[in-house]
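One protein chain omitted, others in place.
The letters A and B name the chains in turn, as written, and every chain counts its residues from 1.
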Amino acid sequence: MFLITCPWCGEREESEFTYGHEAHITRPEDPSALSDDEWADYLFMRKNPKGPHLERWVHTAGCRRWFNVQRNTHTNAIMAIYKIGETPPKATTAGNKS
Amino acid sequence: MVDAYRLRSPLDHLGLTARAQAEAEYSGTGVVLSEIAHLCLINIRGDASDPAFIAAVEKSIKLTPPTAPNTVAGKPSQSRIMWLGPDEWLVITKPGRGERAMAELWKNLKDGKLHAAVTDSSEARTCIRIEGPRAREVLAKGCPIDLHPSAFGPGQSAQCIVAKCGVMLVQTAQAKDTAGTYELYVLRSFATYLWTWLEDASQEFGVRVA
Partner (left out) sequence: MTQSHRLYDGGRVDRSQPINFSFNGRRYTGYQGDTLASALLANGVMLVGRSFKYHRPRGIFSAGTEEPNALVQLERGPRTIANLLATRVPLYEGLDASSVNSWPSPNFDLMAINGLFHRLLPAGFYYKTFMWPVSGWKIYEHFIRRAAGLGRSPEEPDQDTYDKINAHADVVVVGAGPAGLAAARTAALSGARVILVDEQVELGGQLLSERFIIEGKPALEWVAEVEEELLANPNVTVLKHTTAFGYYDHNFICFLQNRADNVAFGAEGRTRQRVWRVRAKRVILATGAIERPLIYVDNDRPGCMLAGALRAYVNRYGVKPGTRHVIFTNNDDAYRTALDLKAAGADVACVIDIRPDPKGELVTRAHEAGIEVIENSAISGVLGSKRVKGVEVMALNEPGDSVTGRSRIVQCDTIGSSGGWNPVVHLHSHAGGKNVWRDSDGIFVPGETLQAEHTAGANHGNFSLQAALTDGIQAAQDAAKILGLKIKGKISAPAVGTDVIEEPWRLLWYIPTTAPTGQRGKHFLDPQNDVTAADVQLAAREGYRSVEHAKRYTTLGMATDQGKTGNIPGHAILASALGQTIPETGTTTFRPPYSPVTMGALAGRYVGEFFDPIRRTPMYEWHEQAGCLWEDVSQWKRPWYYPKDSESMRDAVNRECLAVRNNVGMLDATTLGKIDIQGPDAAEFLNRVYTNAWLKLAPGRCRYGLMLHEDGMVFDDGVTSCLGENHYLMTTTSGGAPNVLAWLEEWLQTEWPELKVYLTSVTEQYATLQLAGPNARALLSEFTSDIDLDNEAFPFMSWRDGTVGGIPARVFRISFTGEQSFEINVPASSGLSLWTDIMIAGEKYGITPFGTETMHVLRAEKGFIIVGQETDGTITPLDLGMNWIVSKAKPDFIGKRSLARADTARPDRKHLVGLRTIDPEVVLPEGAQLVAETRAKPPMDMIGHVTSSYYSAALGHSIALALVKNGRNRKGDTIYVPIDGTTTACEVVDPIFYDLEGERLNG
């Protein structure tokens, strides 16, 4: 059970949030200009790393805002939380010990 | 105006008025539960960084929308405005005052061509109040957020989960009262479940309806 710091509401239990998907996958400007393979890449291909991962969550039971999380998928340490539109932090191997 | 007898609060079917009369003399109960029905609730969306938006809200309801998360501005005895998100608030006023507030907000925000949204939510939620020396303990059974007075004092609010139901939770106790008095604004469809759950969780402390 994670403890996630919503950028607005503060620390809350994971059960208040919903995981979205990998962050920073921008919708192509003109999808019709893409080949099937390029479109499939946008649609289906994800990094799925063991280690730091940038991902998008929403505070479902709270303020309903979407935001980004950098989480180590191996240790579940949350390394950074930042708002939509903000620059992602550089991947580090450091984990927080809350 | 619809005749009052035709209006049913989400918890009317539980006969709470009759119970409150019958239980008024109970003493020493750890928990007191009540429904505050038919409050006027207005949802506002807008840009808090736009002074024109803030001014328009102030002009309409004489309250400044708070920008500090999880807080409520105004006195419980009068109108209040609760932070719901960085661009979202809930105005809470007494029964009967809603139409005017709604009209004012619509006029000042929407007709003023600001990008804002005003939505009547009065019917969507009811308010359950829980108070008494064991109220906090009862809530802790269903709510994972820290309700200790040092973390969640009077004037604080939170949108969170209580007993699997999404609620807007407000601490309305006086500053000196460490036991806490809480209001739970809950969607009307969930109200019966939440009330029944709270009453069940209160049993071990003794509970009465007010």
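Convention: a residue touches a chain if its C-beta (ideal position, glycine included) is under 8 Å from a C-beta of that chain, and two chains touch if they have at least 3 such contacts.
Treat the numbers as computed from the prediction; the structure is a model and nothing was measured.
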item: Missing-partner contacts on chain B, residue numbers; value: 2-3, 6-10, 13, 38, 43, 45, 87, 110, 115-125, 137, 140-146, 148, 151, 163-165, 187-190, 192-194, 196-197, 200-201, 203-204
item: Missing-chain contacts mapped onto chain A; value: 1-3, 13, 18, 20, 26-27, 30-32, 34, 36, 39-40, 43, 56, 58, 60, 64-66, 75-78, 84-85, 95, 97-98
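Definition applied: only the chains that are shown with their structure count from here on.
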item: Parts of chain B lying in touch with chain A, wherever the complex brings them together; value: 69-70, 84-86, 88, 144-145, 158-161, 166
item: Chain A to chain B touching residues, read off their complex; value: 8-10, 12-13, 15-16, 61-65
